[in-house]
Each structure stands twice: as structure tokens, then as C-alpha cells.
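Got a structure for you, questions after.
All protein chains but one are shown at their positions in the complex.
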Amino acid sequence: MSDAIAKTPEGKLSDAAIRRRMLTEFWFYFSQNKGAVVGLVVFILMVIIALTATLIAPHDPTMQYRDALLLPPVWQEGGRAEFLLGTDPVGRDMLSRLIYGSQYSLFIGIVVVSIALVGGIVIGLIAGFFGGWIDMVIMRVMDIILAFPSLLLALVLVAILGPGLTNAMIAIAIVYQPHFARLTRAAVMGEQKRDYVSAARVAGAGNLRLMFRTILPNCLAPLIVQATLSFSSAVLDAAALGFLGMGAQPPAAEWGTMLAEAREFIQRAWWVVTFPGLAILISVLAINLMGDGLRDALDPKLKRS
Amino acid sequence: MAMLNIRNLTVRFATATGSFTAVDGIDVHVDSREVLAIVGESGSGKSVSMLAVMGLLPDTATITADEMTYDGRDLLHLSGPERRKLIGREITMIFQEPIASLNPSFTVGFQIEEVLRINLGMTKAQARARALELFKAVGIPAPEEKLNAYPHQMSGGQCQRVMIAMAIASKPRLLIADEPTTALDVTIQKQILDLLMDLQEEYGMALILITHDMGVVAETADRVVVQYKGKKMEEADVLSLFEAPQHPYTRALLSALPENATGDRLPTVSDFFQSEAAR
Partner (left out) sequence: MFRFILSKLLYLIPTFLGITIIAFSFPRLLAGDPVLLMAGERGVTPERHAELSAQLGFDRSLPVQYLEFLGRLLHGDFGNSLVTKKPVLTEFLALFPATLELGFVAIVIATLIGVPVGVLAAIKRGSWFDQISMTSALVGFSMPIFWWGLLLIIFFSGFLGWTPVSGRISLMYYFPNVTGFMLIDSLLSGQKGAFASALSHLILPSVVLATIPLAVIARQTRSAMLEVMGEDYVRTARAKGMPQRRVIGVHALRNAMIPVITTIGLQIGVLMAGAILTETIFSWPGIGKWMIDSISRRDYPVVQSGLLLTAAMVMIVNLLVDLTYGLINPRIRNK
């Protein structure tokens, strides 16, 4: 691999070339894991579906067709071609609602991970960088948050903030944030003893620069893996909150909320229960497959075996 | 007819980036009661060939050889139970990292008694008594107490003595020692080597000593095999090797010994490559 790398006249690799080589190497290890590639493809598909929902969805997801209540999917007797996956109890098209639901899941994942990641990194950097009593206090608070079962704490937070999608996302992000803080702190404490940090310090780099420019880029790998895991857990937990009536509120086409509305019909109409759950499972599985691949590709311990 | 006979042994490892040849057409033979040293720097495949003999290589390794026999028995195509009749009984091995080589979750007493009970069919009490004798034989201080110790409670030298005690427990005919002193303090190294040589004499075993240390070779071996990058460079009895090394690599190894240094700089083996490249 290294033969193909462009070299600058001094024989040193240019920044762009280093980055390109890292990417090539990353992709080499990532693509070794077939599941990860499948996960990536499914995830990209999901993103495309979410982005083009308005174009590809056959119906308005909230439109109620009064003449088409609880229609089965098209291949079953009584199904109609205009409703491929059937309709729900108030006559809304399942397929369109599922398509729009992908927007919710992606949005939830992105928002939750962003809040938890940024919050966790800042808190972890501060704790790891300054140490002493600041570290003590911060880490005890993180321990306290982690002592609660995540879903229960999220539920209680939603009870305080009031039910709804925004509050559900904030609650989940708060619950996830300690994982990022712990990882960042551990990485910072490990990196801080290294020579390159001392060198930067001697060269007169300020605290902020040291934290964000020098140390942070070197502890990204575990954070990226954790972010992927949190993305999938966020989709799951948001759906669970929706299912319990504390997340996105009807008539939102959020998959968990759809399941909650469908619960009473499980004995009569399998499709209103099966499809939203399947959508959740597939998207979460795709992201977790990607996460496994990322871990293999980013974890140097596993690389050389 | 030698006791252990290996002809044209090749070991390849499958890796993520392709196949890697660790041992490339090596011949080795050992007679009973003989001390053979296999010398080479790290990565020269000297441990790998002996691990192949023991059947301890991972599944990623492919082993081929024209011949690999012990007492005329083919080691390449042994079934599991057949192999276990030899390995751990007639052929035993000790390793480079004595502390890591012992199981951290069990006492060293358990680990040696296990050999005695399972391989030699002793009862618990017999095994206990014999383990104590062996611990005394390898010079472990306060042996009764140490039987109940865990590896992390003992020093590296003591752990290596435990390993040696386990290796001689079944009175083997061949002991393979893979860099047995490399991980130890200099003062302990000598003691362990002396112990190995004494036991070799006492038990009448053959000993294969894998090392990178020419000094160790000079003190112990009858015969020497020099290995480099998976290939055999030279084979000679120890006197003629030190008197008149034939291969330039051997000469490079010997000149890298501090006591052979001339001038104010210690020569390194990489000088060998430069002289090779210059040719």
C-alpha cells in the first residue's frame, strides 16, 4: 500500500497524503468485515429514503382514508395496490408512514449523539485535563447518572420536562453523555503523559489549544465507536419512549409511536405491528453492524492479528 | 538415527495482508542427551519451528515438511490423543515469559499437580508429594509455602523454576527451552541456565536451547544451528563455530558480542547487511 503514496520533494509525506493513506488503511480494515459493508449500504439507503421521503412516499403520512381502514398488505386478500403495505386503524398508508418514520429515527440519532458527544467531550476533557477535585466531582456526578437504568432516568426526565420528541431527545442525550465523558477523560489522561503533549506545552500552547487541537484528535477512535453505538441505542430508546407514550406524540409517523397506536390491534392486523418494529430492527442492526466494522478498523489492538 | 528429525520444514502464516513465511526449509536433528542451540535474532523463526514440533501453532499456520519425526514417529500427522502421549510427557517445553506462561487464576501447585495427575495418573496426595520434591529439585525456596502461591506472587526467576519443574515432572527425553532466560535479570539468568544444564545431565535429556545470546551458546551447547529470516545459515559443533564461523551472518553475530568488540563502537548485525549489500 505504502508504495503508491505521493511524496513531497523532501521525502516527507504531505498532510493530504497522510490523510489519504489513513483513509485507505481504514477502508481496507473496514471492508474486511462484510457485515459492516452491508450495514453501511443499508444505512446509506436509509439516509436516501429519509432525504427523499416527500418524493418517494406514495401518500401523505397523516392523510386518513376513511374508506380504507386496516387494509392488509397488497399480497393478502383484501389488499389494494395503492396501499402496498396496507393501512393503519384510521386509514393512513403504512408504507408512507414508514418512509417518513426514517426521518425521525435519523434525526433523533443525529441530535442525541451530537448533544451527548459534544457535552461528553467537553466534560471529559475538563475532568481529564485539570484532574484533582474538579475531576473527582465531575466523575462522581457521571457515576450517579450511570447508576440509574438509562430508560428509567430518561422516562423521569421526560416526566419533568413534559412528553414530546424534543424533550425525549434531550433526556436520552443526558443519559448517554457520561459514557462519552468517561471515554474522553480516560483517553486524555492516557495521552497527557505522552511526549508530544509535553512538547506542545513547552512550545507554549494554551490550555484550550492543548485540549482541543493537540489531545482530542488523538483520542477520537473510541469516541467514534461509542458514537455509533449510541446512535443505535438512541433510535431504540426514542422508539421505546414513543411506545410508552412519552416520546413523539401522535399523529407523528415515528416508528415507536406507530407501534403504541397499533398495540390493541395485534390480534387482528399483524401488519400494523410487524412493519414499524421491523423498520426499527433493520436500522438499528445496520448501524450496529457498521459499529462493529468501525471498531475492527479503528482498534489497533485487533488490527495486527 | 536421530531422536528428533526435521527435514525441509516450512511454516507459513495467513494474515490479513497475505501469506507470510516464518520458517523456510529448515533441517534440524537432535540426538538423545545432546544439547543443541538454535541461534538467531527475533523474527528468525527459531521459536516457530519448535512450536511446530510441539503442535502449538495457531490454525492460521500451515506446516509442511519432508520429514518431522520423533523416534521414528511422524509428528506431522498425529491425532490429538496420540500427540498428547508425546507432548507434555516425552517432549516438554518452557517459554520466554515465565510469569505470563503460568495461569494467573490457579496456584502454581495446582498447575504442576495437574501434570502429575493427568499425565502420570497420580492421586492427589502422590501428586502433592511429588510436586514438593520437584520444587526442591529446581531450587524453589520455601517450596511447601510456594505450592499455594499464585504466579503474580512470585518473581520471574521463581516462575521459570516452576515451569522447569513442570517440564521435568514426567522425566521427558527432550526439553525445548525457548529463550528461557531472556526475560530475567542478569544474575538470575546464570542460575537458571546452570539449573537447566544440571537437570539435563541428571535426567539424561536432550535439550534444545533457543536463544539469541551467543554467550549462552558458548557455555551450554554441543552443537549450534544459526538461523536468519526463517532459513538455516550454518550448522556446526560449538567449538568449530566459535573458532571458524563459515557464514558471514554468523561472523556478524559473533562480532556483535561485547567481548569481541574492537575499537570504540559495538558492532551490530546490521553491519552484516551493509557488507552483504556492498558485495
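In order of appearance the chains are A and B, and numbering begins at 1 in each one.
By definition in this document, contacts are C-beta pairs under 8 Å (C-beta built on N, C-alpha and C of every residue); 3 or more make two chains touch, one makes a residue touch a chain.
Everything numeric in this text was worked out from a predicted model, so none of it was measured.
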Among listed residues B:Thr21, B:Asn119, B:Gln191 or B:Gln246, the absent chain is touched only by B:Asn119
Sole touch to the unshown chain from A:Leu71, A:Leu125, A:Leu223 or A:Ala239: residue A:Ala239
Among the options A:Arg19, A:Arg194 or A:Arg263, the absent chain makes contact with A:Arg263
For the full complex, which residue in B:Thr69, B:Thr92, B:Thr181 or B:Ser255 touches the chain that was left out?
B:Thr92
Those residues of subunit B that touch the unshown chain are 54-56, 58-59, 80, 84-89, 92-93, 95, 97, 100-106, 114-115, 118-119, 150, 152-153, 163, 166
Residue numbers in subunit A that touch the chain omitted from display:
35, 140-141, 143-144, 147-153, 155-156, 159-162, 232, 236, 239-240, 243-246, 256, 259, 263, 266-267, 270, 273-274, 276-277, 280-281, 284-285, 288-289, 292, 305
